[in-house]
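Missing here is one protein chain; the remaining ones are kept as they sit in the complex.
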Amino acid sequence: MTRAASETGQVLGWTRDEMAARVAQDIPDGSYVNLGIGIPELVARFVPEGRELIYHTENGLLGMGPSPAPGRGDPELINAGKRQVTAIPGASFFHQSDSFAMIRGGHLDLCVLGAMQVSQQGDLANWSTGADDDIPAVGGAMDLVAGVKRIFVVTQHCTRTGEPKLVERCTYPLTGLRVVDRVYTDLAVIDITPAGFRLVEPAPGVDLDLIRARTGAPVLPVAPIPPIALIAERSTDA
Amino acid sequence: MTRAASETGQVLGWTRDEMAARVAQDIPDGSYVNLGIGIPELVARFVPEGRELIYHTENGLLGMGPSPAPGRGDPELINAGKRQVTAIPGASFFHQSDSFAMIRGGHLDLCVLGAMQVSQQGDLANWSTGADDDIPAVGGAMDLVAGVKRIFVVTQHCTRTGEPKLVERCTYPLTGLRVVDRVYTDLAVIDITPAGFRLVEPAPGVDLDLIRARTGAPVLPVAPIPPIALIAERSTDA
Amino acid sequence: MIDKRVASPAAAVADIHDGATVMIGGFGEAGSPIELIHALIDQEARDLTVISNNCGSGEVGLAALLKARRVAKMICSFPRTANSTVFPGLYRSGYTRLELVPQGTLAERIRAGGAGIPAFYTPTAVGTPLGEGKEHRRFGDREYLMEHGLTADFALIKARRADSHGNLVYNRTARNFGPLMAMAGRITIVQASDVVPPGDIDPEAVVTPGIFVDRVVHVPSPAHESELVAAGASYP
Partner (left out) sequence: MIDKRVASPAAAVADIHDGATVMIGGFGEAGSPIELIHALIDQEARDLTVISNNCGSGEVGLAALLKARRVAKMICSFPRTANSTVFPGLYRSGYTRLELVPQGTLAERIRAGGAGIPAFYTPTAVGTPLGEGKEHRRFGDREYLMEHGLTADFALIKARRADSHGNLVYNRTARNFGPLMAMAGRITIVQASDVVPPGDIDPEAVVTPGIFVDRVVHVPSPAHESELVAAGASYP
């Protein structure tokens, strides 16, 4: 639950839970959603009352439910993070090729992922540091960003050492090119637009100057006319 | 049940049932088999005792059984010829893409098909006369010949007007190139070899001269050393 | 709250537009969504491209849609039927064009379309008239040709049972193209004999997960095409 500190040391912006809750606000009722590991997983806890989302986990389950009660789990009912989960009424199990047909075929409405870097054109780096001694491992990340209709990234605005994660060009190996639609950080909600980063909403107590100071590329101000909601309603595309 | 007539008008060679029975002799126990419409369908009636074959129908059933008892059929349990069938214990239903994955992926051991023409290099024509007013219709024939491990053709040796169906080059539009392994006619069993047609076994009372007279390409005599059975045992390939 | 149920076949197909590409499930009568097709006839959309394995029989269902002159083009593997002259007449007159596709290639093209695969290679039809003009390529010691994925604006399919999330199971060989077309249709419309609440279909036995389905219509006693044809029925 780290918060960004202002120059006076004051804690600023959203907590991890608040970031997840802010993401949840933007997900329309009836969406089919894949949540990545970390903060993205928290999103499911903050879905506003009255909305029903269906969670996909790429290892082969649509209709994923929460963790099982202690002692009630099945080591073969797990999510993509290899943690035990449950299945809701209306769930279905399928093999990997069908699961990624859902992903690659554009059937999922939304994927929420973590990031190491996001570029101003929407490139995402979230799978490898590129270091020589790093064991490369990609899992389904590249498939998700290539196939899911909308990609939300949720991440701290800067690294632990204060480097911006929103950058002109990613320096880490890419997961996908021009794939991110919107970024939720502890400081702001920012859209990727044809003109680059554009502020949608600052966190309480955060202003554009601070966001700009902590971002590695230009940030346009909030659009004068409120932008059309990124996903106004669930698309009827199957 | 037409038989070839000798020059003296005497009926010669195998009946349709006998042709089907001759095919059945050559199918090893445990084979996965797809039977085409017409004489091929009859093969299932003549499988020697003690052998178990599993029948595939490309519209989505493995483990096809015989026609249902009158009044016991289901209009949605049909074979590729759109006739009502049954399912044996151990059967499975699947969609078209899985069904043709079995075919194209080389998982079926044998397909028995009818033919309009077979060339000496194993080309098959069995789907279209090529006539301008013919409504073209292919179904699964091209997939079967391209994918199944062994292709047997069962057909009358000549057309009703006496033209050879075993020819140097097919004149009808092809179903597949170099796909047929063996041909069963009313007059003979004939292999397709790198050297062309080779007699395996004449029907009773039929000799090589008669077969040659009714074939549109050279026919080699029975090999001096009995050929290795075309399928000695079911391949262990999955 | 997710509830994909729609009140009637008419409501389910209301937005199918002139010129739309429509996949229609079924192999012969098995899996043919007759009630949805009849609603489409009533609805009067025309100039359709229809992707379906066959062209129907008699003068009901798919054959009736053709007879009503709503189909500009058929993409199918086997348009001949013993008991229907509807398609042959339209084909010979040049009214309805035909793209003939081998059945396995048709199935795989539909799956590819639904799975986000724009093209793949297959050995089927190499050396035949249906392979002519297609891009050929060698892999290993064998020749293949390239085929493209197929998608559609709408898919009309028939299921034995659906839940309100759109999870489906089928009846025996009526499964055929249903699960593939459900994937490839931008709007997938299902008629189901049985409609149940979520949880009533075993999650291990679901054939089409609900994500592929947009609308579910309850058609409790669907007609059998062969019985309609035997009775000399025609639609409308």
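Going by the order they are written in, the chains are A, B and C; count residues from 1 in each one.
Keep in mind that, in the parts below, a contact is a pair of C-beta atoms (placed from the backbone, for glycine too) under 8 Å apart; a residue touches a chain by one contact, two chains touch by 3 or more.
Source: prediction; values computed, not measured.
In terms of the touch definition stated at the top, the absent chain reaches A, B, C within the entire complex. Annotation: of A:Pro48, A:Pro66 or A:Pro136, A:Pro136 touches the absent chain (contact as defined above). The omitted chain makes contact with just one of the residues A:Leu61, A:Leu166, A:Leu187 or A:Leu210: A:Leu61.
Although one chain is not drawn, the whole complex shows that of B:Gly13, B:Pro75 or B:Gly147 it is B:Gly147 that touches it. Across the entire complex, the residue among C:Tyr144, C:Phe212 or C:Tyr235 in touch with the chain not shown is C:Tyr144.
Screening A:Ile88, A:Leu110 or A:Leu174 against the full complex identifies A:Leu174 as the residue touching the chain left out.
Residues 108, 112, 115-123, 139-140, 142, 144, 148, 169-170, 172, 202, 204-205, 207 are the ones on chain C that touch the missing chain. Residues 57-61, 74-78, 82, 87, 93-97, 99-100, 103-104, 123, 128, 130, 133, 135-143, 146-147, 173-177 of chain A touch the missing chain (whole complex, contact as defined above).
By the touch definition given at the top, chain B reaches the unshown chain through residues 29-30, 32, 50, 52, 54, 56, 62-63, 87-94, 97-98, 100-108, 147, 236-238.
Keep this in mind: only the chains that are shown with their structure count from here on.
Rounded to whole angstrom, the centroid-to-centroid distance between chain A and chain C, based on C-alpha atoms, equals 36 Å. Taking each chain's centre as the mean of its C-alpha atoms, chain A lies 57 Å from chain B.
Counting partners per residue, chain A has no residue that reaches two or more other chains.
Shown for chain C are the residues that touch two or more other chains, namely 111.
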